[in-house]
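A quick write-up on the structure given underneath.
Only one protein chain is missing; all other protein chains are in place.
Here the chain labels run A and B in written order, and each chain numbers its own residues starting at 1.
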Amino acid sequence: MMPGRALGVAIVLASGLAQAQSPEALGWLRKIQDATQKLSYRGTFVYQHGGRSETSRITRYVDAGGDIDRLEVLDGVPREIVRTRDTIRCYLPESRVVKVDRRTAERDFPALLPERVNALARHYDISLGETRRIAGFDCQAVTLAPKDDLRYGYKLYADVHSGMLLKAVTVDSGGDTVEQFMFTQLAIGPVSRDMVKPRQAARGWRIEDSAAAPARLAGWELSSELPGFHKVSELKRRLGESRPVGQLVYSDGLAAVSVFIEPLEGRRDPVRTGLASMGAIHIYTREVANHRVTVVGEAPAVSVQRIADAVEYRRPH
Amino acid sequence: MSDREIDRQLVARAQRGDKRAFELLVEKYQRKLARLLSRFIRDPAEVEDVTQEAFIKAYRALPAFRGDSAFYTWLYRIGINTAKNYLMAMGRRAPTSTEVEADEAEGFEEGEQLRDINTPESVLLSKEIAETVNSTIEQLPEELRTAIQMREIEGMSYEDIAKAMNCPIGTVRSRIFRAREAIAEQLRPLLGTRKDKRW
Partner (left out) sequence: MKDRISALMDGELDDTSASQLIDSLGRDGEALQAWRTYHLISDAMRDGRVLSDGFTARVASRLMAEPALLAPAGLQSEPRKWFALSAAASVAAVSLVGWLAFAPQREARPPQVAQASVTPLKKQPAIVPLPSATNDYLLAHQGFSPRASLQGMAPYVRTVSDQSQESTK
């Protein structure tokens, strides 16, 4: 029994397709995943949300010895992010800082493994849409219409030949676009290792290592889980130069929500309870058991808030 | 030269007696003003009449315009007053009032199109023109379409479009121009029947 609004979104998104969950549509999702892993490419894409656009150059180098991705954002705060098999390094030239995040074990192409594509069908109606041309590629549209208001809908456009994702649109329950990624220029094919070297020399820069490691955050749990969102990660890490924080990650296979838990003792900045937004991302902050709980997710505000409200601490004995 | 400076120059010329300069401003802002006034007045023919009236009032008030605000901001206020007076003369109640954001008047438009739920569909007076524009765009070569959409819908500068499309600024300028010309070509038969020979 679909709530009225979600039905509306399903109709809006699933343009002209008789039946949802076609194996064909699921096959396209797998094709996109495959392409993301196996293809080398370099291109330029635009990220749009709330009337703003940011242009970035992205390069992916696939190699048996380990893949390397490089993202250079041309607008806003200058930043460059390089991801190798083990680490993500974020170079911030204006503040002369490199933020280093070493991957914990479960983070190789997280959550959306091939067998999980079928599991997505529990919460999204997946169907094929029209074909259209984007950045010189003929693309197949794949829509993921949410079955409830707790998650966003997505419209993906993938190259019919390679499966490379050219455009991704996130849509809310009203059918409005909340964010969009679109390649404006893309070349698929071998890339030299040189092209994924960071531009920044970073000599003498401050290094902020997140020191992320799997952990059990004893006593912390959700009083009720959000339908479809299961815990996928639990770790301790540092944020910037702050004290260690705990991070719990929940996901429905496509969207993810992180719960950050920071001890408050000794910190002077008060906890401002409430909701903040940025495009498709919502951030809800509240205080629980003398800790600041910050929930960050690419899910509608209602979901982020519900998870935040469900966070509780039961002193372990 | 910025948009505001262009308007300033046209206003200056109009104030010195150049009526055609004022007509260029009419050409530029008529639809924007009509869209604003259609929030109060539902009948499309009435919207047009009131919009026309607002422009005439603006023209008459031009000597008093000192350039402290942008031209459109000033035009906007005149438009609202004209609509208000019209509604009162018709014996109709004006909608409830709250303070209007100054940046609405300044022509600030978010790239994300806000749903204007109060405006009736009947304001779409010449659907054929709108449809021709949009269908021509869909059939344009992709690089022309992307360029003009980034300019008009996303409001991006040539420099930002050049970055996004990874081409020189001159190429962006050329693509946008060629897109406009291609659409203008399709519109020619629709606009060619104008009785006005001055243009």
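We take it that a residue touches a chain if its C-beta (ideal position, glycine included) is under 8 Å from a C-beta of that chain, and two chains touch if they have at least 3 such contacts.
These numbers were taken from a predicted model, which means no experiment stands behind them.
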Touching residue (missing chain; options A:S22, A:N118, A:Q185 or A:T285): A:T285
Among A:I58, A:A145 or A:V311, the residue in touch with the chain that has been omitted: A:I58
Touch residues of chain B, complete complex, unshown partner: 1-6, 8-24, 26-28, 30-32, 34-35, 38-40, 48, 51-52, 55-56, 59-60, 62-69, 73, 77, 80-81, 83-84, 94-102, 104-105, 109-110, 112-118, 123-127, 129-130, 133-134, 137, 148-149, 151-153, 157-158, 173-174, 176-177, 180-181, 183-184, 187, 191, 193-196, 198-199
On chain A, residues whose C-beta touches the chain left out of the figure: 3, 5, 29, 32-33, 36-37, 45, 47, 52, 54, 56, 58, 60, 69-71, 73, 75-77, 79, 81, 83, 88, 90, 92, 94-95, 97, 99, 101, 103, 107, 109-113, 148-150, 156, 165, 168, 172-174, 176, 179, 181, 210, 212, 227, 232-233, 237, 239-242, 247, 249, 251, 253-256, 258, 260, 269, 272-279, 281-285, 294, 296-298, 300-302, 305-306, 309
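Please note the rule applied: only the chains that are shown with their structure count from here on.
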Cα-centroid distance, chain A relative to chain B, in whole angstrom: 38
Footprint of chain B on chain A - complex, ascending: 44, 46, 48-53, 55, 74-75, 133-136, 174, 176-177, 184-185
In the complex, chain B residues that touch chain A: 110-112, 115, 142, 146, 150, 154-156, 160, 163-166
